[in-house]
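With one protein chain held back, the other chains of the complex are shown just where they sit.
Chain lettering (A and B) follows the sequence in which the chains are written, and residue indices restart at 1 in each chain.
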Amino acid sequence: MPSELPRTLNQYRLAVRAHELSAEEYLEETCRLIERDDPQVRAFLHLRLDAARSDVRAVDPMSPLAGAPIAIKDNIMMAGERCTCGSRILEHYVAPYSATVVHALIAGGAVVVGKTNLDEFAMGSSTENSAFFPTHNPMDLTRVPGGSSGGSNAAVAAGFALGAIGSDTGGSVRQPAAFCGVVGFKPTYGLVSRYGLVAFGSSLDCIGPIGRSVRDTAIMMNAMAVHDPKDATNVRRPCVDFEAALQSTLAGKRIGIIRELEGLEVQPEIAASMEMTRKAAVNCGASVVDVSVPHILSALPAYYIIAPAECSANLGRFDGVRYGLHEDGRDMTETYSRTRNAGFGTEVKRRILIGAFVLSAGYYDAYYKKATDVRQIITDELDAALQSADVLLTPTTPTTAFRIGAVTDPLEMYKADVFTIPADLAGIPAVSFPAGKDTAGLPIGLQLMGARWSDAELLSSANVLFTALGGES
Amino acid sequence: MTTTIGLEIHVQLATRTKMFCGCSTAFGDEPNTHVCPVCLGLPGALPALNAEAVRLATRLATALGCTVHEVSEFSRKNYFYPDLPKSYQITQFDRPIATGGSVPIVTGRGARSIQLTRAHIEEDAGKSMHAADITLGGETLIDFNRCGMPLIEIVTEPDMQSGEEAYEFLRNLRRLVRWLGVSSGDMEKGAMRCDVNVSVSPDPAKRGTKVEIKNLNSFRSVKRAIDYEEQRQAQCLADCTPITTETRHFDEVQGTTSGMRSKEASNDYRYFPEPDLPLLLLDAEELKSVRAHMPELPWEMQARFERDLGLSSYDAALLTEERSTAEFFQQTIALYDNPKKVAGYMGTEVSRLLNERGKELVETRLTPKALADLLKMVEDNTISNTASKDVLPLLVDTGTTPLEAVRNLGLEQVSDASALEGFAREVIAENVAQVEQFRSGKEAVLGFLVGQLMKKSKGKANPKLAGETLRNALKS
Partner (left out) sequence: MATIIDKKTLEHVATLARLEITLEEEGPLLGDLERILEHVAQLSSVDTSAVISKRPFMTLLRPDEPSEGLTRAEGLGGAPAMRDGFVVVKNIMGGEDA
């Protein structure tokens, strides 16, 4: 085994294929790290290290992922493994089937080491809403890793996996990637199958890869972006090699800066990083343009109507009749209420209640219908902006990782999603990549958004910037 | 007193798999054996729409004369009940696949066209079987085999005015869905279910309070329930007892309706567009093709049989009850052009035999050619009509040709003049008294003498010729 272990999936794969390293050896090292450090980080809800050791023996080094250890967010089904969604209502639930993406990754040579922690049912921005325990940011254990895919991002940052998948509904893959200093990618809605992802906001949810580098997420996308007839919102697209599409220049590319976001308050180091990255983009051949998305600040309120509405329906199935937690009541209504009351945490209840409210008779038009229309406006405006620019550059988050327990006001927590939410509403691809650190040494993440179906081009642009800023592939 | 009736009918579409997943739609198997993540509402499952369900629904909507909408949308209807795994049903609310349409009926009151409001497709819930008295906190058993079955829901305008009209409507709708191969229409197997809305008002200009009736297991129950409810509401009006808008349960045994125990204030279903299913877009060319290739509808054919072929309304109705029967009839008259005779024979002899055998026409070996040949043999006196009744079972059971059957049974009619003359002489000799009666003017006695001749010929004599031969013999 080499003295310096590969740090990225790409490096790992090269080493394995060059016989410098075996998949088993690397997995063993990974297990050692997990056993040593996860008790502090707490990225995982369930580990399957013995099963992984067995799986890795059957892997083909020529497969796309070559036996790399991968972590999966615990709201994505993997047959035979528990799938808790970070909730008491599914605390003991074992998945009888695997998500399409999980099948695809395993077929591509991934070895799953475990299921990662998340905010309950993917609702949250810190992983503090997990019913079980919070995850700690590997960069500073007193701080949150972000959420809701906090566990997956922490696992990659801490070296517990060479890649992970999470789900992104309002920013849940990208925001924790920014907080943990890794790359988190939300593909175009409909590119990656959602079959097997426990639904939160059906029209918003995307499964996305998390990696140490942009190239790593591209490698994962090659395995993940399969057409799935079991997901009616999945669109069959021409086959793309995301890794081969990575270029080394931004020549001819226009980087758009959204005018209406300029006035938003962000941590000074983040603003500085934006400035530095703009300059780097120009050095790599890009031009910077000013674009307008007039209603972009309405994205947050629109999201906080649509997502809860969809979740209130999606979480109706958790009633204790066929699976999950069951608490008895005097009649059916009480049985349902007792079960759901015992099973759901406060944030989940809040969102279900908002959702039921905005869909209820008398409120539907003013809230849900209104929000859907505003969503269309924002989508149209973003589409237009992405005619005048190839990609849009924004911060991923207004601040770096905050301390565990620091943000208790739900509304304040919601407002932290202001930069990530628009891409979910519009269904366009967006990626967060590391862009320096703040004065406390905490990672800063910046975001690039691209036009619908321009996933490969977007990753390419992100890769150029990532590399220019010192990122290792 | 005016009665206003509207119906909501759920028809199960005859597909192999469910609406949103590939589970089997087969009836009667072990409980909870046709299940998967989708129809069980497991976490992470997603719906995938059945192409055949859309095709069948489109065919039916077109036949009903609906406006079939090229673009329609699915919706979530949210409520909690144990047989609804997702706690929402995927249905169509704002933008159904079809609107308008009608079904013709004929009752004692005459011919009418019952208007439809809309038709839309949706998934069925599971089947709940309640222990005898659920009010005592008993158990309910749930089978999810039915959950996710494809349905088309048809809503009528409040256009019917009697239980009889509702009955005829349902009969005709059932006839149509079977005719088109869209559904078996079997109410007993739950392939067709019906909820009724009834209101009674003394003033024809003002509609009364609407009452919904559920738990109707047959067309007859529908009629009985409406008749009872009509009476009940009329009585209430006479007594000045208020009629509440409610859902009532029909008791099969008593033939009465009763209020269901404290139904909660009407549920807010919080409909919203189904995010897991994009818009359904029907191909315009295919829609045109469906319209162009629509077969003659049962009631159209029935009317044509009466009008152009001169059939009785009884025969026309019988022949157009099932499409296979109608096609059999048409193929038979193509070979033997006597519709009335064919219809008559099918309505009597064939019908009777099918009842005896407990079979449908298509389940037997009888072919249109065989029937045509048989009737031709009767017409040209090769066999007697009576003898044909002995031949028919063989055609039905074994599929032999009439010619073979007649030969095997030795049933050729005796038309040979000398043989008949011989029989006639014997009959005259043996029945002196009757011969005297005939000769003294009693024409009717000839029938008896012909009967005797038929006996002698073991039924094989051609009755007409037998009569002529006897008459000639008696003259001398």
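Keep this in mind: contacts are C-beta pairs under 8 Å (C-beta built on N, C-alpha and C of every residue); 3 or more make two chains touch, one makes a residue touch a chain.
Keep in mind it's a predicted model, so treat the numbers as computed, not measured.
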Of A:Pro61, A:Pro301, A:Pro398 or A:Gly436, the one touching the omitted chain in the full complex: A:Pro301
Candidate in contact with the missing chain, chosen from B:His69, B:Lys86 or B:Arg270: B:Arg270
Contact with the hidden chain (one of A:Leu118, A:Val173 or A:Ile352): A:Ile352
Hidden partner interface residues of chain A, rising order: 92-94, 96-97, 229, 232, 235-236, 295, 298, 301-302, 304-305, 312, 316, 319-324, 326, 328-333, 335-338, 340-341, 344, 346, 349-350, 352-358, 360, 366-367, 370-374, 376-377, 379, 410-411, 414
Chain not shown, touching residues in chain B: 15-17, 21-24, 30-37, 39-40, 42, 48-54, 71, 73, 78-82, 84, 125, 128-130, 134-135, 137-144, 193, 195, 214-215, 260-264, 267-268, 270, 273, 277-281
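Here is the rule we use: only the chains that are shown with their structure count from here on.
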Rounded Å distance, chain A centre to chain B centre (Cα mean): 56
Parts of chain A lying in touch with chain B, wherever the complex brings them together: 76-77, 83, 85, 90, 93, 95-97, 99, 194-199, 202-203, 229-233, 309-310, 312-313, 316-317, 319, 321-323, 331-333, 336, 356, 359-361, 364, 368
Touch list for chain B against partner chain A, complex: 37, 40-49, 76, 78, 80, 82, 85-88, 137, 142, 268, 270-272, 275-278
